[in-house]
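In this view, the complex is presented without one of its protein chains, the others remaining in place.
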Amino acid sequence: MSKNLRINNKQFVDETRKLSFIFNGKKLYGYKGDSLASALLSNDIHLVGRSFKYHRPRGIMTSGSEEPNAILQIGNDDALTEPNVRATEIELYNGLVCNSQNCWPSVKFDIGGINNFLSPLLPAGFYYKTFMWPASFWEKYEYFIRKSAGLGKSPIKQDPDMYDHRYLHCDILIVGGGVSGLIAAKIASDDNKKVLLLEDKELLGGSLIYDDSDISKIDNQKSSEWLRKFIDNIKKDKNIIIKTRTSLAAYHNYNFLLARQNLTDHLSVNERNNKIRQRLYKIRAKKVIISTGAIERPQVFHNNDRPGIMLASAVKKYIDYYGVRCGLENVIFTNNDSAYETALSLHKSGTKLNAIIDIRDNSSSEIVNQVKNLGIQIYWNHTIVDTKGYKRINKVTVMRLNDKGNDVIGKKIELNCDCLAISGGWTPMVHLFTQSGGKLKFDNKDNIFVPDKTNLDQLSIGSAKGDFELDDVLKNSIKYTKKFLNIENSNFDKIDVKCSKEKEKKNIWLLPSDRPLSKTKPFLDYQNDSTAKDIKLALREGFKSIEHVKRYTTTGMGTDQGKLANMHALGIVADTTNTNMGDLGTTTFRPPYTPLTFGTIVGRNVGQFFDIFRKTPMHEWHVDNNVKFENVGQWKRAWYYPKDGETMHDAVQRESKAARESSGILDASTLGKIDIQGTDANEFLNRVYTNAWSKLQIGKCRYGLMLNEDGMVYDDGVTTRLGENHYLMTTTTGGAANVMSKLEDYLQTEWPELDVFLTSVTDHYATASVCGPNAKKIINKIFKDLDLSDESFPHMSFKEVKLGDINCRVMRISFTGELSYEINVEASYGKHIWEKCIEAGKEFNITPYGTETMHLLRAEKGFIIVGQDTDGTMTPVDLQMDWIISKKKYDFIGKRSLYRSDTIREDRKQLVGLLTDDPNEILEEGAQIVKDENKKPIDMLGHVTSSYFSPTLKKSIALAVLKEGKQLKGQKLLVPMIDKTIKVTVSDTIFLDKENERING
Amino acid sequence: MFLINCPYCGERDQSEFVSGGEAHIARPKQPTELNDDQWAEFLFMRKNIKGVQFERWNHVHGCRKWFNVARDTSNDKIEKIYKMGEQPPKL
Partner (left out) sequence: MKNKYSIFSLIKNAFSNHENWQRAWRDPEPKKEYDAVIVGGGGHGLATAYYLAKKHNLKNIAVVEKGWIGGGNTGRNTTIIRSNYLWDASAGLYDHALKIWEGLSQELNYNVMFSQRGVMNLAHNLQDVRDLKRRTHANRLNGIDAVWLETDEVKKFCPIINTSQDIRYPVLGGTLQKRAGTARHDAVAWGYARGADEMGVDIIQNCEVKGIKRIGDTVEGLETTKGFIKTKKIGVVAAGHSSVIANMAGLKLPLESKPLQALVSEPVKPIIDTVVMSNAVHAYVSQSDKGELVIGAGTDSYVSYTQKGSFNIVEDTLKAILELYPIFSRMKMLRQWGGIVDICPDASPIISKTSIKGLYFNCGWGTGGFKATPGSGDLFAHTIANDEPHKLNAAFNINRFVSGDLVDEHGAAAVAH
């Protein structure tokens, strides 16, 4: 720390706690309470970055979130490093490591600086006009463009930090803990409202809390003193919840707001362990009060971007809050009174102020008079026409303005300085207001946009509303808040405020220079290097809308999102095109207000919490038996159970052989199950399935096919009639939730007259499906008293039976073509019944099989899987399942669509079987089928939907959808692969047991 | 993120609901009587109004009830919520 830059300041900075940090490899010191920016400044470091395009040296310019230049890479750990952090917003901690970005080899000597000399070739939008020849070279140009673009570096390892979400509800949300927000909070609290107050800084009080001026007084006390006591009061108020280090990120419709709280970024790295880094608050507020303040504008003149050029308000804050002088030889350049507060702060702190340059003719306000009395040289009606100093400003050149303010006259005056404090007036922070959909209006007197109309229950107060002087801020905030909350009287109605009043105003968006504009560099957007020239070029080229100008010149598109640049850009467009700024409108302010970490947005929903795991009650058994799982929707389904290093193919061959030759067992718990009850349940099924249900007897099961209203197959499954008015429907695993929703929709909205109740019972029951020639023997061992004879318990029927105290629903249904029983029990008994089956089946080599084997077994029988053999474009007729469409029923979901001109075409794609000429060749699922592979363009007839090697048939089999497939049985076709063409023959879809004999064991 | 006042549960966050599109498109009672054009009108054609639209919403992560909403699609303001089977309000 440079001794002559530090001012003794015990109030906000703790000089007893010295902290070390590393900037660009150099060890430096600051104090607890410093921001990284103030610590750098106290070490006489202004130059911290290079600009995006021209790589011009840039210094710290502000003290807040509008900072365009001091954007640093924090940390050098591969996982913890963070790009593009504003030095002005980060609190200094011990051991902080930071580096300049976008420069090579160093911020002091940056090769990219050559761009500054090429700048005549790089006007706005130059890249649209070149890099086009030769055509193939764009990618080579682009490689270099990409390399030079970007600011910091992304981490390259996984973030170990935790992030969190929390919901908050309140009567009144107050955004911004400056004086207006605090007063509003108190008024609301006194009215017994639940108040939530957010402040993005560590401390409450805004800029008034460190204001050392003795001009402004509240109730006859120094305003900062008054405020300090007031804050102590607020903190004790039980109605007010205060969240500091919490910045409002987004203001959405219906008063839904997002705020981010920083919890550890101000701590040293070893203090952060096991703490949540950031928390996202999702806030629902009945009413919202925006008191986010205003930010100071720079002025736009030639070479206004050198390190050492700072906003006047920032210079003041560094002195009054952080106790840091930004320079030893200061000059102020202003168009308004507020910079005179900086002058007083400089004076009070004993810092040299060489001169004030003011574009106004004069000012007679109290504060200016005070400065005048100090004998400080003020150049009225003057402007800066140039600055000198490559890595730090060392001179300004000043000239007199002409009467119109559009040119300069007289002699050049040169003034020395190492810090130039500039002020172009103030811009209310209306970002949140506009994000919420509010409309702005332009105030011609102050050249500002202020909140106007809104649909939401919200209020803007303080300088965010356009009140800049303390008496207006307080009195209007009180008045508006009372009106907003419908309050007659408040405890502040007699508040007495004194302050200096500004009388003279003058604003020139682009200050004139002694050189032609083309020879100057008056920057608007410091980060993106866009200048007033660029704006004018865009206008000359026909870009008229402000959005066009913004996009063409990239003004306002940096990480500060135009907080400093936008007003000047608008002003220059308005002046150039002779338009009123109010008619021009603003560009859209998009959320978030300040950048929001992805991790914060996602919160805890990462890693294993990314999505729900749905596990069947038998899950642990599968794990213990070396299962491989398949993701089906949210479910983990047993896929196959490899033994002793088996491949999936080996395992599936073994599993399916066992199921066909002796017995297999499948966990079918994931199938969707819907309990249907009511006197109209039967009619309901008639309407939702294509087939007829009227004659289904109690205790019997039936397969059903469900269509979408567009006639395409939607879902399928077996439904069992449990009682007179009671059915249990099963659906596909992946389709369960959608089927349930669809059925509820029809029931509630189309057929409310039906007496039907639906309950999803998928999770309530576990299902073990035992199949194979020995299935009956196994079931018999478990349910000794159950009559399993075909007469008593035929295929497609159901029995209720007890196993000890466990109620079991046993269905004799089959998806494999084998004799097969599905035992349904309450979920908590699932593992028990599964183990019972395994135990009973031991002597029959009962083999657990997964979805892969299940798919193979059903494919041998030609059973479809909805979603695999269908894709939303297949009708039941296409699937050659005409038999399932009831001819008698007047209507069912999707029926009408089956008779449209396209759906009745004979040459649609239809489900067929395919056999490869080489029985060992297994087709790839998804492979396309053609007749002639030499014809161009090639005519694709269809594709392979399911394909397996059948150990039972000892050949490969496949299902496919094929144009005019029904007509093509026996035809030879081709399946062209990348490296070969496979010959196939179209076959029937049933490959095994066409007579359905195995179903009886 | 709207707040939707479910007629059965009260005010809830929009993320608990799913929209079912334009309301008052009754499924034809006699689909087979319709020609392809009329059926397509029912199946696919939508007013897609910019302004107040009558639409269906389902409290899918709540009571799972369907109900109707009159909402201005130009600013997402909900004007009125009414139950299934009720006539749309005159606004």
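Here the chain labels run A and B in written order, and each chain numbers its own residues starting at 1.
In this text, a residue touches a chain if its C-beta (ideal position, glycine included) is under 8 Å from a C-beta of that chain, and two chains touch if they have at least 3 such contacts.
Here the structure is a predicted model, which means the values were calculated and not measured.
Here the missing chain is touched by one residue of A:Thr597, A:Thr816, A:Thr853 or A:Thr989, and it is A:Thr597.
Among A:Asp710, A:Glu744, A:Glu818 or A:Glu860, the one in contact with the hidden chain is A:Asp710. Touch with the hidden chain on the side of chain B covers residues 1-2, 14-15, 18-19, 21-22, 36-37, 39-41, 43-50, 53, 55, 57, 71, 73-76. Of the residues in chain A, those that touch the hidden partner chain are 79-84, 120-121, 123, 126-133, 135, 138-139, 142, 145-147, 149-159, 161, 163, 250, 252-253, 256, 258, 282, 437, 516, 518-519, 533, 537, 540-545, 547-548, 551-552, 559, 561, 588, 590-592, 595-599, 601-602, 605-608, 610-611, 613, 630-633, 637, 710-712, 715, 732-735, 851, 865-868, 870-873, 897, 900-903, 924-928, 930, 937-938, 940, 943, 945, 976-978.
Keep this in mind: only the chains that are shown with their structure count from here on.
Rounded to a whole number, the gap between the C-alpha centres of chain A and chain B is 28 angstrom. Note for the complex: chain B touches chain A at residues 1-3, 13, 20, 26-28, 30-32, 34, 36, 39, 43, 56, 58, 60, 64-66, 75-77, 84-85. Residues of chain A touching chain B in their complex: 252-254, 256, 284, 437, 455, 709-710, 741, 744-745, 748-750, 752, 890-891, 895-897, 899-901.
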